[in-house]
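For reference, the structure I am asking about is given below.
Only one protein chain is missing from this complex, and each of the others stays in its spot.
Chain IDs A and B follow the sequence of writing; residue 1 opens each chain.
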Amino acid sequence: MSREALEPWHDRALWFVRQKRDRAARTVAEWEELRQLASQIKAHTMSRLDHYLERFERNAVRNGIQVHWAADAQEHNRIVEGILARHNVRKVVKSKSMLTEECGLNPYLQARGIEVIDTDLGERIVQLRDEPPSHIVLPAIHLKKEEVAALFEARLGTEPGNADPTYLTYVARKHLREHFLSADAAITGVNFAVADEGLFVVCTNEGNADLGTAMTDLHIASMGIEKVIPSLEHLGIFTRLLARSATGQPVTTYTSHFKRPKPGGELHVVIVDNGRSAILGNESNAQALHCIRCGACMNTCPTYRRSGGHSYGYIVPGPIGSSLGASRDLKRSGADIYNCTLCGSCSNVCPTRIDLHRQLYAWRKVYVERGHLPPKKRWLYRAGAWMLRSPVRARILFGTAKWATRLLPRRLLYHPANVWGRTRELPEFAPKTFARLYKERTREP
Amino acid sequence: MSGSRVALFIPCYINSFFPGVGMATLTLLERFGYAVEYPEGQTCCGQPFANSGAHEEARPLAEHFVRTFSGYDYVVAPSASCVATVRRHYDPYVGDDPAYAHIKANTYEVLEFLHDVVRPESFGVSFPHSVTLHQSCHGLRELELGVSSEVMLPHYNKVLNLLEKVEGIELREMERADECCGFGGTFSIHEPEISTRMGIDKLDNAEATEAEYLAGFDSSCLMHLQGIARRLNREIKCVHVAEILAGTVEG
Partner (left out) sequence: MSRDRILQAIRRRIAVVEAVPLPEPPAPHRNVHESDIRAFIHAVESVGGSCIDTVQFPTPNARRSSLKASLFPDKDVTFLDAHFGVIENGACWIVHDTGADRTRYTLPEHLAILLPRTALVPTMHEAYARVAELGIEGFGLFLSGPSKTADIEQALVIGAQGAVSTTVVLVD
């Protein structure tokens, strides 16, 4: 089943973000060097990941942070719930974390009587709509302001028909502050975990991570094993790349460094594997672990912009999501790894120089080798290659096609089975092939 | 240098649908003194299969390509995506074949060949028309015919450099000139709606320049755009850059 194209405004909105990224990147003369450095730092860290994780843990524990390890999503959820239960937490405020989405934390906690409020505005919007985010940085990019207005009118009691983004945001501000005030704990993600310091960094534009963690005394931070970086100085490189790549800002409004629990408070970090270690060392897709979740690949991807995040099979969409999703469930991500023209723009915008389009190319090989291609397609490729392998058979194939286009009535030629012909005229066969013209030409005296 | 033996690789779809592009390529090479041969046994380079993950099918095609095109100084093709396949994706199939090393280093897309090897001062042609250039992805990003807009490096573009040598030509840059046109090989069949939407957007951007011609350096892109244009009764004329340089554009 092929996907539908979204309305053109979706594409325009994301292209606008791509342009903002370009403008910001252009202001940094050493932009391409920074990308190269970021790539090397990540590659180095992955090549010694055990060392850096142990170092991070050692230093974090020394700082008074409680460190937990979760092999998979279920264990992550159990650990988080266990901490919350010990503190009799009824309500949790959560800032953006794709990892917690991946683990399905919200429904897990909700099923056990703990209310979870996603506090990033875009995430709150999709939470109220009971749907997943469609972009990892711009969760509600698939919605028009009128849709948000209708949602807020129903759920937050806003003025009917008022779709002014500033008004809606201010109402959300008040609504979320009530939740911050009445929350018992805060859950955040981790953008970077610094091994040398035993601290971690959370970047936001809204300040919702800071609000939640400032107003409660229990802070749980979920991080994937790949989030660790060696030293503080490396933050210099990543913070210069992240926001510019994501939204075109020179830096996120809040870059918060958490090193010790508040006096009288608790600070927990849950380190999660959930399939990440299996990606290490795979030449064809190991670089997927270098992702710093900026979303630039989505903004530049011409197919993502026109199909939207909800058309993807994995919680993270776009080029990086297709590769990560494939590493989890290749069959389910099949449609996604083929929702790509291999244009290569994604690899060029990735701040850590992940070879994204090459990964999708490589996944396709594995997909076919594992036998996931529908039999009809498999047969078509085999037959096609057999015909094209021999000059004689290829001539017969093209010759037959040429006469078919000449002789068949349009109705048959453009039968819906002709997928090309649904939206395009077939190319016209020239009266003489190049081969024929060349022969005639060289025959002339 | 002139006098070198050049093998012409004409991809199957150009052979059948755009032989004029092949002839323009031949014309240009001969104009600059190359001894051109067209190995008759040539077949598909295997790109559609390689790109789709069907490597079992691509392998014999790659092997055949190396056999067919061994023994020449250069292999030149008017198809950036096919050349990208031969140079960048053949290693798993023929990397061990000693004949492949020379082919890998000496297979060129025709405009690349003109720009890097021939380096003509002029083409001796005039084309007093307005032209907007679509920057096909494989040529631009895989063969580095230019620096794409998302890359923060000093800008260059080999194709525009060549076109600038054509008398009377007026080059107009379209919005999103290097955004993918949506063909993507089998993608055009796997995701026809997205593919078509991308093509329509590319046509809209081209038409907004009000240029008489939409030029490209990959006939597969042009085939897709032309197909959409014809279906929608859009009048825009698609042309391969080689035809402009050879002076063989009709009308």
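Here, contacts are C-beta pairs under 8 Å (C-beta built on N, C-alpha and C of every residue); 3 or more make two chains touch, one makes a residue touch a chain.
These numbers come from a predicted model, not from an experiment.
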Where the missing chain makes contact, among the chains that are shown
A
The listed residue (A:N208, A:S245 or A:T300) that touches the chain absent from the view is A:N208
Among A:A5, A:M46 or A:L342, which one touches the chain that has been omitted from the display?
A:M46
Quick one: which of A:A25, A:A70, A:I136 or A:I315 touches the chain that's been left out?
A:A70
For chain A, which residues lie in contact with the unshown chain of the complex?
13, 16-17, 27-30, 33-34, 36-37, 40-41, 43-44, 46-50, 53-54, 63, 69-71, 75, 119-122, 125, 138-141, 143-145, 148, 165-166, 168-170, 173, 176-177, 197, 199, 205-208, 210-211, 213-215, 225, 230, 232-233, 235-237, 239-240, 247, 249-263, 271, 273, 277-278, 280-281, 286
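Convention: only the chains that are shown with their structure count from here on.
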Using the average of all C-alpha atoms in each chain as its centre, how far is it in Å between chain A and chain B?
32
Going by the contact rule set out above, which residues of chain A touch chain B in the complex?
2-5, 8, 11, 15, 18, 22, 25-26, 28, 31-32, 300, 302-303, 306-307, 338-345, 348-349, 361, 363-369, 373, 378, 381-382, 384-385, 388-391, 394, 398, 401-402, 419-420, 422-430, 432-438
Interface with chain A, chain B side, in the complex: residues 10, 12-20, 22-23, 26, 38, 40-44, 46, 48-49, 51-58, 60-61, 64, 89, 137-138, 141-142, 148-153, 176, 178-180, 182-199, 201, 223-224, 226-228, 230-231
